[in-house]
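Sharing a structure with you now.
Apart from one protein chain that is not included, each protein chain of the complex appears where it belongs.
Note that the chains take the letters A and B in the order they are written out, and that residue 1 is the start of every chain.
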Amino acid sequence: MAFAEQSTGTSEDHLLYLEIQHFYGRQMRFLDSGAVEDWAGTFTEDGVFAANAHPEPQRGRAAIEAAARKAAEQLAAEGVQRRHWLGMLQVDPGPDGTVLARTYALITSTPLGGPAEIRLSCTCDDVLVREDGRLLVRHRQVYRDDLPKS
Amino acid sequence: MAFAEQSTGTSEDHLLYLEIQHFYGRQMRFLDSGAVEDWAGTFTEDGVFAANAHPEPQRGRAAIEAAARKAAEQLAAEGVQRRHWLGMLQVDPGPDGTVLARTYALITSTPLGGPAEIRLSCTCDDVLVREDGRLLVRHRQVYRDDLPKS
Partner (left out) sequence: MAFAEQSTGTSEDHLLYLEIQHFYGRQMRFLDSGAVEDWAGTFTEDGVFAANAHPEPQRGRAAIEAAARKAAEQLAAEGVQRRHWLGMLQVDPGPDGTVLARTYALITSTPLGGPAEIRLSCTCDDVLVREDGRLLVRHRQVYRDDLPKS
C-alpha cells in the first residue's frame, strides 16, 4: 500500500510503539489488581517513581513495592477498585539508547455498590530501558493536573 | 534500530495486538451506533456474552443481537448516546490456538442536551478465535467494578 510505504518512521519504530502499549497494559493491570511484586518488577532495580503529589520520589524496587502494597491494602479495605488508564502515547528514542515514553493518565475509582468516578487526570513521562530483552521503567515522573507542576 | 530488534516478542505477536485493537474499534462502533446485526456478527455463531450484571449469559448470535437491539431501542427512545471505550489491552495466545484478550472498559453516557458522564467501569476478558481470516469473539466475560465478581 503506497500510503503506508511512504511513512517517515521505520517499521521498527512503529513496533516499539506497539510494544510499549502492551507493556503498559500489563503494568497497570499489575498495579490495579494488587500484584505489587510484579508491579515493582516493571521498574529497574534502581528505578525511580516521582510525582508532584509526593514530597519525595520512591527510589528502588523495594520502595516502589512497599508504597504500592500500602495503597492496595487501603483500597481493598475500602472496597474500592481503582484503574489506571494510559493513553495518547508519544514515543521518542533518546540519544543514549533509552526511550522517552509520554502518556496521559486517567485514574478511575469505583466503590463496591457505588458509581464509577474520575479520580485524577495526570501526565506520565517515563524513561524506559531494555534489560535482557524486556522493557523496564528507569524513571517515571507523574504530574497531577490539579497540582502545580513543581 | 537496535532497541526494537532486541524485543522478546515477535513482529507477528505485535501485529496481532494491533489487529485486536482495530477489531475492538470496529466492534464497539457497531454496538454504540445501534448496528446490532453487525455487532452480533463479531461473535462466533455460538458465541457467549457473560457478565456479572446478568443472571444468565447471552448464548449465540441471535440472543446477542436481540439483547443489543433492545438496549439500542431504549437508548434511542431516551435520546442517550452511550460509548464503550476499551483500553489497556493485554494479549495472551492460548495453547489451543485461541487468544485471550483482556481490556479495561469505560462506558460513557451522554443525553441530548445534557452532560457526558462515566456510567460504568468494567473489565472485559475475551476468548478470540479466527474464522476465515477474521477475528471473532467466542466468549466474553465482563465484570462491572461496582458489583461482586460472582
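Simple rule for what comes next: a contact is a pair of C-beta atoms (placed from the backbone, for glycine too) under 8 Å apart; a residue touches a chain by one contact, two chains touch by 3 or more.
Since we're looking at a predicted model, the values are computed, not measured.
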- prompt: Which of these, A:A35, A:A50, A:L100 or A:I118, touches the one chain of the complex that we don't see?
  reply: A:I118
Task: Tell me where the left-out chain touches chain B, residue by residue.
output: 10-13, 15-16, 18-19, 21-22, 24-26, 28-29, 81, 83-87, 93, 97, 99, 108, 110-118, 130, 133-134
Statement: Residues of chain A touching the missing chain are 1-9, 11, 14, 17-18, 87-91, 102, 104, 106, 118-121, 145-148
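In this text, only the chains that are shown with their structure count from here on.
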- request: Could you report, rounded to a multiple of 5°, the rotation needed to superpose chain A's C-alpha atoms on chain B?
  value: 120
Field: Rounded Å distance between chain A and chain B, as computed from the means of their C-alpha atoms
entry: 23
